[in-house]
Each structure stands twice: as C-alpha cells, then as structure tokens.
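In this view, the complex is presented without one of its protein chains, the others remaining in place.
Chain naming follows the written order as A and B, and within any one chain the residues start at number 1.
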Amino acid sequence: MTDATAADVTIASGVSRGLWGEAARRFLQHRLATLGLVMLAIIVLACVLAPLIAHYGPNDIDLRGRNQPPGGVHWLGTDGTGRDIFARILYGGRISLTVGFVAVAISAAIGIFVGCVAGYFGGKVDLLLMGLIDMVLTFPRLVIIIAFVAVVGPSIFNTMVVIGLLSWPSIARLTRGEILALRNQEFVLAARSLGTSPSVIIFEHILPNVLSPILVAITLDVATVILLEASLSFLGLGAQAPAASWGNMLRNARTLSILESQPWMWIPPGAMIAMAVLSINFVGDGLRDALDPQHIMGGGAK
Amino acid sequence: MLSYLLRKLLLSIPVLFGVTVIVFAIAHAMPGDAVLAMITAEAPSSDELIAMRRGELGLDQPLYIQYLNWIGQILHGNLGRSFVNGRGVGEIIGERLPMTLELMGVALLVAFVIGATLGVVSALRQYKFTDYSLTLAGFVGVSIPDFFMGLLLVYVFALELRWLPSSGISTAGDSFSLLDNLRHLILPAAALALFRAAIFMRYARAGMLEVLNQSYMRTAKAKGLRPSTITLRHGLRNALIPLVTVFGLALPTLFGGSVVIETIFQWPGIGLMFIDSVVNRDSPVIMGYVLITAIIVMLANLATDLAYSVLDPRVSYD
Partner (left out) sequence: MRRLLMSLVPALALMFAVVAAKAEGGGTFRSAMRTGCIEMGTLHTTCGHRLDETVLQGLVHIKWTGDGVQPMLAESWKTPDGGKTYVFNLRHGVKWHDGQPFTAKDVVFSLNLYANPKVGSPWSQKLSAVAGYKALQDGSASALAGVKALDDTTVQIELDSAKPLWVELQLIAISIFPEHILGKVAPGDIKGNAFWVNRVGTGPFIWKKYESDQYVEVDRNPDYFLGAPKLDRIIYQIYKDVPPIIAALETQEVDAMSYEGGGVPISELARLQKLDYLTVLPKFSAGLPTYLQFNLENKRFADVRVRQAMLYAIDRKAIIETVKQGAGELLNTLFPQDWARAKDLEQYDYNPDKAKQLLADAGWDAGQPVDFIYYYSDQMNVDTVTAIQSYLAAVGVNIQPRLLDPAAINQVYADGSFQMGFFANGVGLDPSLGSPLVVCGAKPLAMGYCNPKVDELFNKGLESNDRAVRAASYQEASRILNQDLPKAWLWNEVRPLAFNNRIVGLAQHFKEQPLVIFNHPVYNEVEKWEVAK
C-alpha cells in the first residue's frame, strides 16, 4: 500500500475482498481456530434455541425435586429449588454471552471512534483524548465497576453498560496507533485534497485497512468480559436472582457441601465459562494468524 | 530520555485531576450514605439523629464544597477520615497496602517465573508435544476465573488434604513468623498467579520464537554453538523484554483480582477494605483507595516505560 494513489482507493474494496478470502482460508487451516469457531457456534446456537432444546423453563421450581443428580429427566440435575440445571445453563448462557458481546460492542464503538478521531486529527485533540485514555486506563477496571454498580444498582443492563463504558481505552489506543501510521499515506492525502469529508476518509478509506488488529483485540475482549461478568456475579453484583448467568450459577460453589457433594451445580457453569472463553480465545488467535501472518504473538493478553 | 520522563510526569497531573473528579463523583453518587449504612434494624434511629450525624460528616454541604474540601486536604497530604471509624484514610491504607503488595508481588513473581520458564521451554520445543500441551494448558489457564481457582485450591489443600490454612494472613494471636505468614500466602497467591502465569507464558513463547527466528540466532547456530548457550546468551534477554510491558499491564487487573481473592481468603489488605467501604458507603476510604491504586498504576506504567528503554536499546524517545 505504500505506493497507493487516488486510483487505488477506488479499488480498495476489491483488493480487501481478496485479502479477506485469503484470510478466511488461512483461518480455516488453523485447527484450533476452526475448533473454537465450531464450539462457539454450538454454544451460541444452543443458547439462542434454548426454548426448543430445554424441556423446562429456567425458573420453574420444584421444591420436592430439589438437589437431584443428573439423570434421564433432568439431564444435568436440579439445583436448590429444583430448577433444571440444563435449562439454566442455556438461558444463563444467553445472559453471559449477551453481556460479553454487548459490552464489547459498546466499548468497540467508543474505542474505534475515539481512536479514529485522536489518530486522524492529531494535535490538541489527540493530546486531550490520550489524556482521557490514560485516565481510564489507570483505574483497575473491576474496582471501578464494583463502585459503579453500587451506584446504579446491580442488574445485567447496568453491568453491560458499565463494562462497555470502561473497556474502550485499549481499543482506542490500538485504533489510534493504526490510524496514525496511515493518515499521512498518499491515498489519504489524495482523498483529502479532493475535499472528501474527514468522516468519509476515516470510516471509508482508512478504517477498512486497519480493521484486522482491532477485530482481533475485540474478539479477545469478549472472552475477558465474560470472565469479568463471572467475577461480578460471584460478588453478587452481576445478574440478579432468579435470572441465571454462568457467573451466578458458579456462586453455588461457595457453599462447601455443594462444592463437595453436588458437583452438578457448579461443574456445568464452570465448564461453560471455560469453554466459551477458550473457544473465543482460539478464534481470536486464529484471526490474528489469518489476518496478520507476520504476527506470531500468542494472543489473549488482558 | 529525561525530558520524556518529565513530560510524562507533567501529563499525569491533569490525568490525576480527572481521576479525582471521577472518583469523587462515583463515591457521592452512591445510594445511601455512611449515616444510613450505620443504622441497623437493631439500633433504631430518629430523623433528627440522622440529620445531626450527616452534619458532623459534612454530608449536608453542597457537592462542590465537599469536593474542594477533599482536594484541599489531599494537597496537604491528607486523604481525609473514614466516616465509619474516624481514622485517617492514609493511615488505614498505609497499614494495609503492604499486605496487598505482598500478595500481589508474590503472585506476580511466581506468575513471571513459571510463565517465562514454560514459555521459553515451549518455544524451544515448538510444534512438539510439549509445546502443544503447554499452549493448551495456557489457554485453559486463562479460561478459569481466579475466584473459582481460589475456591478449588481451598477445597483441595485446606479442607481435603489439610496441608495449608484456609484463610487469613497468619495464625491469629500468634507472634509474627515469616514461615506462618508464607503458609497462609500460598493459596491466595497461587489463585492470583496461575491465571497470569498463563498470560506470561504466551508472551514469553512468542518473544522467544521471534528471537529464534532472527538472523543472528541462525548465524550463531551456523557457527556451531550449542543450543543452550545460544538460547541463554543471546535469546533469553531479548525474548523476555516484551514481558516488561505485560508486567505493567497486569497491575490494574491484579488490583481487581486481589479484591476478589482477599474477600475469599480474608486477606486483610486494601481489597478487603475497599469492599467493606463500598458496603458502608465510606466515601473517603473509597476515594482514597481508588486514588492510591490509580497513582500506583501510573507510577508502574512510568517504571515500565523506563525499564523498557533501559532493557531494549532499540527503543528511543524523542
């Protein structure tokens, strides 16, 4: 792209389609990534189709049939109020995954926007935004979220929004760096000389060319946020009873007798968290290798 | 170099100022204040009493006055007094910070040693069985939330095997002994470390692979130097440099993680204090905690930058 001219810009989309196809091929060659994608697809599908798969509602209690081990009727057993664990895993997955995806969508939107603005305009705007980024980055995220949730009250919606509002700086920083590297490229300068508006230049010309590292970061962030929700729910600050989330189901394991003799109450949510995070990390890793062949980092940084 | 540092320091002043505004806003937006938190059903209270106590704590003044008072105090090195027990916030944090730093420091060190070692081993055995199993273990390691790791460790090592104490920082009432303290430290530190060891391992492996693929390594190999000499003399140093960055990045998440782990293990550090202060709406303590952690993170980032430039001559600052 170093010798790009204004003419190249018009064919940029065609070029990138070819690159994406190449990337998809490389991704599918990555065995773990493919496995991750398949696992993730199964998990997401199962959660989306929960009403069709589960025989019970997630909140249907059956006090006389509580604490039942896995069996033919309740595949994964029942919990302390006789609710079907399998149903709760699927419906809980909806919440845990939604938190992951929505919070990251929020942070990605803010992060990319801030990053683009800072990187493209530079100067004082950049200085100001970088100050903001530094500021948010100095806060331990979980700590601020705990304080925030104490302010707005614990609920899934609040959790998602708060995580989203606090998680954008790393994406913003990444985006800014990428934009900075491109903004004085000839194809950008050319577009600018033609009087194209900054928003068009940023979002139609520059962004598509720097999207791949951002996409990788976003993917890996989803995994982090799922873990974060689990920690919050563990502290009682995430999804509120009776709604299930993997995190608050795992809270059962705090009771020693459940930890010891009723493993069906905590192994499934624990396994689902691990599997979801694992598959997302596999996918992120695969994406990195596919989109950026020179890069041999291990990935998954927090 | 020096001017870079100075500029960074200067830049951190407005950032810190912003931090104080945000911290203050959060602490004061919380529903229920310290006065209400102290009322229990067992100790009924009248409206007049509540109003009087609010007045004592300055909670009846306009917000910006409360903020200015707080900032004024901070500039005098005074973080204010806890609403709950009247003690100086700086004093409380000063007492407890060392315990949290002990926990975090040991966890970080263990994570670094394990992570770096396994990462280098993994890279040297690239595409062999060891590499695959370590990589997979690393993936699993970052998929298990640290609080859950903590619960499992307590269950196995304290309750089933009875090898280690289940909670606390030392045996209550006994005179301090390092051995006793370390025994109490093992489980919480391990719970914090394992997750991070997996991250260090990935970076160490990647760094080592990068080094191994560089031309001077290939040259060294061609000269007939034995692999172990090559790796140790040339590779290791360069491979581990990126870990310095990870060290810096790990700090904020470690503070977050220590809040959860200190709660599970009744470790009397600032994380436990923070959770208590949130429950008690003890805003001076909440503000003090966030401010101190933010400053520590900032200093750590600065130190990371500095260490990076010393370790890696390729990095230069304008």
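Keep this in mind: a residue touches a chain if its C-beta (ideal position, glycine included) is under 8 Å from a C-beta of that chain, and two chains touch if they have at least 3 such contacts.
The structure displayed is predicted, hence computed values, not measured ones.
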Message: Could you tell me which displayed chains border the chain that was left out of the figure?
response: A, B
Omitted-chain contact residue, chosen from B:Phe24, B:Phe195, B:Phe247 or B:Phe265: B:Phe265
- line: The one of B:Ile169, B:Val246 or B:Met287 in touch with the missing chain is B:Ile169
- prompt: Contacts of chain B with the missing chain: which residues?
  reply: 30-34, 36-47, 49, 52-53, 56, 82, 84-87, 92, 95-96, 113, 117, 154, 158-159, 162-170, 172-173, 179-180, 182-183, 186, 263-266, 268, 272-273, 275-276, 278-281
Query: In the full complex, which residues of chain A touch the absent chain?
result: 59-61, 63-64, 66, 80-83, 150, 153-154, 236, 240-242, 252, 254-258, 260-261
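Here, only the chains that are shown with their structure count from here on.
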Query: chain B touches which residues of chain A in the complex?
result: 131-132, 134-135, 137-144, 146-148, 150-151, 153, 223, 227, 230-231, 234-235, 250, 253-254, 256, 259-260, 270, 273-275, 277-278, 281-282, 296-302
- prompt: Which bits of chain B are touching chain A when the two form their complex?
  reply: 11-12, 14-15, 18-19, 22, 26-27, 29-31, 135, 138-140, 142-148, 151, 155, 159, 199, 201-203, 205-206, 209-210, 213, 246, 249-250, 252-257, 259-260, 263, 274-275, 278, 286, 289-290, 293-294, 297-298, 301
